[in-house]
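Data block below; observations after.
Missing here: one protein chain of the complex. Every other protein chain is in place.
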Amino acid sequence: MIFKNMKKNGLILGAFALAATGLLVVTQFLTADRIEQQQRAELMGTLNTLIPEEMHSNDLFADCTLVTNPDVLGRSSPQPVYRARSTNGNTAIAIRTTAPNGYSGNIDMLVAINTNNKVMGVRVLQHRETPGLGDKIETRKSDWILSFTQQNIPAQESPRWEVRKDGGAFDQFTGATITPRAVINAVERTIIWANAQQESLFNAPSNCQQSGDSR
Amino acid sequence: MASAIKIWSFPGGVHPPERKTLANQTATATTELPEKVYVPVKQHIGAEGQLLVQPGDTVLRGQALTQPGMSGGLPVHAPSSGTVINIAEHTSNHPSGIPTLTITIKLDGKHESIEFTAVENPLEQSPQELIKYIREAGIAGLGGAAYPTAQKLSQTQNTELLIINGVECEPYIVSDDRLMREHAEEIVSGITILQSALQAQQTIVAIEDNKPEAIQAMRQAIESASIEAAVAVVPTKYPSGGEKQLIQLLTGKEVPSNGYPSDMGILMQNVGTAYAIHEAIYLGKPLMERIVTLTGEALQKPGTVWALLGTPVSHLLDSASLQASSKQKVIIGGPMMGYTISDLEVPVVKSTNCILCPTESELPATGHEMACIRCGQCEQVCPASLLPQQLYWYAKASDHDALKQHHLKDCIECGACAYVCPSEIPLVHYYRKAKAEIREELIEQQKADIARQRFEARQARLEREKQARLEKHKKAAEARQAALAARAAAAEADPTEQSTADTAANNGEKQSKVAAAIARAKAKNAAQAESATAEDDKKARVAEAVARAKAKKAAQAESATAEDDKKARVAEAVARAKAKKAAQAESATPEDDKAKQSSQQSDNAEAEKKRRVAAAVARAKAKKAEQQKQQNSVTTSERGDSESS
Amino acid sequence: MSFFIASSPHNHVRRNTQWVMQQVLLAMVPGVLAQVWIFGWGVLIQLAFAIVTAIVAESLFLAFRDKPIKPALRDNTAILTAALLAVSIPPLAPWWVIFIGVIFSIVVVKQVFGGVGQNIFNPAMAGYVLLLVSFPVQMTQWMPPAHLATFNLSFIDSLWLFFTQYTTDGFSVMQVTMVQLGQGIDAVSMATPLDHIRNQLSQGYTLSESLNSPIFGGLAGLGWQEVNMAYFLGGAYLVARRVITWHIPVALLGTLLVASGLGTTFAIDQLPGVNIHLLSGATMLGAFFIATDPVSAATSNKGKVIYAALIGVLVYVIRTWGGYPDAMAFAVLLANLCVPTIDYFSKPRPYGNVKAKESAE
Amino acid sequence: MSEIKTLSKNGLWENNPALVQLLGLCPLLAVTTTVTNALGLGLATLLVLVGSNITVSLVREWVPNEIRIPVFVIVIATFVTMIELLMNAFAYSLYLSLGIFIPLIVTNCAIIGRAEAYASKNPWHLAAYDGLAMGLGFGGVLVLLGAVREIIGQGTLFDGAELLLGEWAAALRIEVIQFDYPLLLAILPPGAFIGLGFLIAIKNGIDRLHAAKQEKQAVTKATRARVTGQT
Partner (left out) sequence: MSLLTGVFVVSIIALVFGLVLGFAAVRFKVEGDPLVDQIDEILPQTQCGQCGYPGCRPYAEAIANGDEINKCPPGGEATIQKLSELTGKEAKPLDEAHGVEDVKKVAYIREDECIGCTKCIQACPVDAIMGANKQMHTVIADECTGCDLCVDPCPVDCIDMIPIPTKAERWKWDLESIPVNVDTAPAASRQVEGV
């Protein structure tokens, strides 16, 4: 009695599990390509807003190298750097960087510069700043982040690259100074460093895909 | 010696204005005799006694009006001489004012007494003897609870500590204060009796420190009587006079929640009780009067008086010149635990220690009940360390399980919580209601259980009868033969003799039962005689009514001393049932013997119930037999099985 | 004649809820005066507007609930809630801020939960938190204390600012504040001392560096220390009159003192010290007026100590590591949540119910 | 036919999973910051609910009582994972914004509750309809709460609809109120609790009004059983 019941239950449950996981494997198999495409498209979307299509002919997503530089890029883990090249040669780079001293921790950004000493643009990828205060660094909430676009890259740290209250050229937004200050400092560090390291960054091998960290 | 006693403390407590000087400045007065006294038959906790008088009787001061019945109880005594004019329901000295059985005596003003005989050599009497005298004197705890003193004494074994409670912590009340000042020697003499009856190892007289004169008087009396007792002076705090709180104050121990002080070898008596014991033993006087505080600013002549038990409150208030205002409250007891009465004709009873008539400005009516703000002040003053506010929520929601979990039963209703409540919530009132509901629920549950058993037994019986009937139809011929035999036997039986024989075995109820049985037999004969010729219902009913009237008259004449109508009726029913049964010639069945046996054990309290059961059994049997007869069929011997209920 | 029937006890202390709340309001007077002196007329305007709003809101909602209005209003609890909220928010915050806060406190936090005595959260603090998370800009815009201001706003200007956000001369709050700050003061935004220290520490400055700001002086932040001391005075009055027991204030301040003392000992120059913690922000207001709200606090003395100590620890933790500068409101609300548990575990042992362990011996 | 009516009434109103049974609060509170998110999760839940109800109903004959719960869980988990994969593939941006809440549908008690309470006892077409009604009831509350929170907290409606429905839907965005300072609390988690509380209160209020209207129905005396017959 007891063994019969055990056998019955075990087999039925096993069969269900088999069928269910089998179904999942099939679905996974069918959607895998599409999912990767989507992830790529997402990142490309952001990259493309910073580096317009006409500035590159290569695949930005694939032309990517990993750099580890905690002092400048704010993280002890490797951060990806995407290179834009056109038929005329190297045009721009987009660096993923992190401002470690936001009001509530890290602010992840994508900073793009071109080879002409100018900032192409900055976008915030992820942050945990106070809603209503620090979250004005998002394009959805405010245009503030666009004020970096087309700024000249200084050779070294410059007093211009501060919030207005600290005597710099950038507006702070109402009620919050820590967040913009952190963002400006991180962007400044990153662009000065990247500008100086342009050559080696462009020449580094593409190695992003191996790590699997496509974002 | 007093300094040797360590005074502990108890949690919580409040310090309401004492206002004791209103009444304790003058010596205790004696009042004029009232016109009538109302003596409630029951003035204590427990069963009521059996009446010894009836309307029209003349009684003397000190004459017992009741005697303890089978289930205990205390006697009450006539406080003065006069005529019993009525024994009826009269508004009770109880918060509900629900009428109780009360003996009204019209006093003749002569104040004639029976001869009081003192106990000789009381200190050489055995404890049992002393307790017997105390019971006969009708003494109940005079501190307020009115628990029969004799019962309390006999329940206590190996008393280590006898506490004489003269704390009197309620504001206003000064009865014990005055008594101690004026009669310290008598109290001490009463204490010696208590010591002797209890063989107590240690005695403490506890008095609050706001009664220096009483402390002084008691110390002197103890010294001059040179007895083993100490006076403990406790700090003034309400409710340090509560039994549990005082025990904690004097010993640091707590009375277990489900236990009694006697479990810890402690016994507490009020000073007034000690005084009453002295009167009873050394003077032979039963409890007939007590000291009552008349106080409050609405009285022009406040003070303490010796009041006869049964004196209407109105008489006392007249003597103290009550100036009643529109919202006048008359409070029996103190301001913290006393209750209001709406009818001044209620009598002073053994537990009435104070009548308080405050003016509106003195003790204003409670304001609008506001929402509880959970301030927790009630919790801080609760002497029982309960959570009054939680109890309040649960009481409001009628959540009885939660109330039990939060120890509602340990609430002593001292009123400290409601006294401090900033939202003016009548907390104690909620607890009392909840306690009453819980008690009611318990009673209902017990009733339901009995009903279920009876219902199930009945169902089972019906089922058996059905089976039996089927059986019977199968064996019709056999059954008919048995029926003939049974009927022959029935004809031979003499119902009167049978019932007399039955009741003779019953010692306790012999008289009334015989009377009832005779009456019943007469009634039955009459009914049978009439109904034999009568054809229709109406005639039968007339006959029945006649018989009934005759029976009633007969019973009335014989059972003047019967305890109550219920018993008489039950006895009657039993007799009737037996008579019927005899006619059925089934007396040989074992069940019947059982019924007889059970009716013999009539000495204890349970006898009543058993007899009733027996009667019901007999009745059921008779009924069944009756049915069978109507159907012109027979009773088989298996029938008897059904009487398991 | 018929006599009046009532249930015992027949006497009663003459200290009802109405009286208790009156006393608390009275005890707030020194603190409010100090705030007016330091932050200007705005405080009074907020207070008056808040009280009117509270009374109207409570009346309307009680009417909506079909409950008697008068007795509920007479207990003064709505006024106290409004007052506590009004003194907690920046004096020049626009009228709709306090309006929304008071409505939320009275209607949602108090009445929706069932009215006085039924709310699990402190209404004033719940309202404050709503405002803080919803309008961080307005709620962090504190004026510099009068000592540092270049000019004093007139009553009329304060009134105009309150209702229109512009002075009679057409300056906005922002402009007013900027002008106030323009002269020689370190260009910190309108930060309170706690805010300032937090900002500075997060930028990598040391404590002593951040204390160099002119907003500090005396024991702690200018202005704030006076306000805190004034509330301490009022609180002492409440304890002396036994309107509140000492348990909550002492346990709260004691815990905060120990925590901040330990903090400065183990992280020298990294964390603000005892003086800053005790005399900044809403410390004294919270310890004597907010945490002691009987409805949302624990009930037994033991429970009150645990409850207040929890608030003390939370205040320290949130001030040091949290996302907002001051922490009293959050700490009180979090402790409110723990009250049923605290009450459960701090139950006294009823008389005669000896613990099983003892009786087994 | 009346069964269908009962099922609709239960799912949408009387026994609404979100307002009455209070099931699936985790996704309910977490994703209802905007109508778009609410709609996305509502649709996902609806699909899983219908799918799992049909499947459970179809296999109910084969599943012994003691292993029915594991089987239900497997069925639901499979559906959820499939939907997550599909959403990942075909509505990637929505997938990003609904984030971790899609896998959490597995533990949405509303789904296993329906499987246990209804689908395991009824034929597949009724079970499917029950899933549909419950899913619509749940989704409806989700969308309603999302709308309230979005309006109060952000002043808009259908913000980000393009994430769910494609580029054309960007036009759906409505600026309802222009706030200088929106009530941020509404889009924070406490706002969801308070909002849901008010929705429940309103629902109960409507029920009470309805009941008050119907109160004046004549009471028909029920027949009393005679416990005791003539024996």
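To keep things simple, chains are lettered A, B, C and D as they appear, and every chain counts its residues starting from 1.
Throughout what follows, a contact is a pair of C-beta atoms (placed from the backbone, for glycine too) under 8 Å apart; a residue touches a chain by one contact, two chains touch by 3 or more.
Here the structure is a predicted model, which means the values were calculated and not measured.
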Considering the complete complex, which visible chains touch the unshown chain? A, B, C, D
Using the document's definition of touch, tell me which of B:89, B:209 or B:471 contacts the absent chain. B:89
From D:12, D:25 or D:67, residue that would touch the chain that is not displayed: D:67
Given A:13, A:50 or A:191, the residue that touches the chain left out of view is A:13
Residue positions on subunit A contacting the omitted chain are 1-2, 5-14, 16-18, 20-22, 25, 28-29
Residues belonging to subunit B that touch the chain removed from view: 51, 54-55, 85-92, 94-101, 104, 342-343, 345, 398, 429, 432-433, 436-437, 439-440, 443-444, 447-452, 454-459, 527, 531, 537, 540-541, 544-545, 548, 552, 555-556, 559-560, 562, 564-566, 568-569, 573, 576-577, 580, 612, 615-616, 619-620, 622-623, 626-627, 629-630, 645
Since one chain has been left out of the picture, which residues of subunit C touch it in the full complex? 2, 5-7
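One rule holds in what follows: only the chains that are shown with their structure count from here on.
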Between A-C and C-D, the pair with more C-beta contacts: A-C
Would you identify the chain whose Cα-based centre sits farthest away from the centre of subunit D? B
Using mean CA coordinates as chain centres, what's the subunit A-subunit B distance in Å? 88
Where the CA atoms of subunit C average out and where those of subunit D average out, how many Å apart are those spots? 40
Could you please state the distance in Å, as a whole number, between where the Cα atoms of subunit A are centred and where those of subunit C are centred? 42
Can you list the residues of subunit D that touch 2 or more other chains? 181-182, 184, 188
Where subunit C touches two or more other chains at once, by residue number: 133-137
Footprint of subunit B on subunit C - complex, ascending: 1-13, 15-17, 19-20, 71, 75, 77, 115-118, 294-295, 297-301, 303-304, 347-354
Going by the contact rule at the top, pick out the subunit A residues touching subunit D in the complex. 5, 8-9, 12-13, 16-17, 20-21, 23-24, 27-28, 31, 34-35, 38-39, 41-42, 131-132
Can you name the residues of subunit A that touch subunit C in the complex? 101, 103-104, 130-133, 165-166, 174-175, 177-178, 181
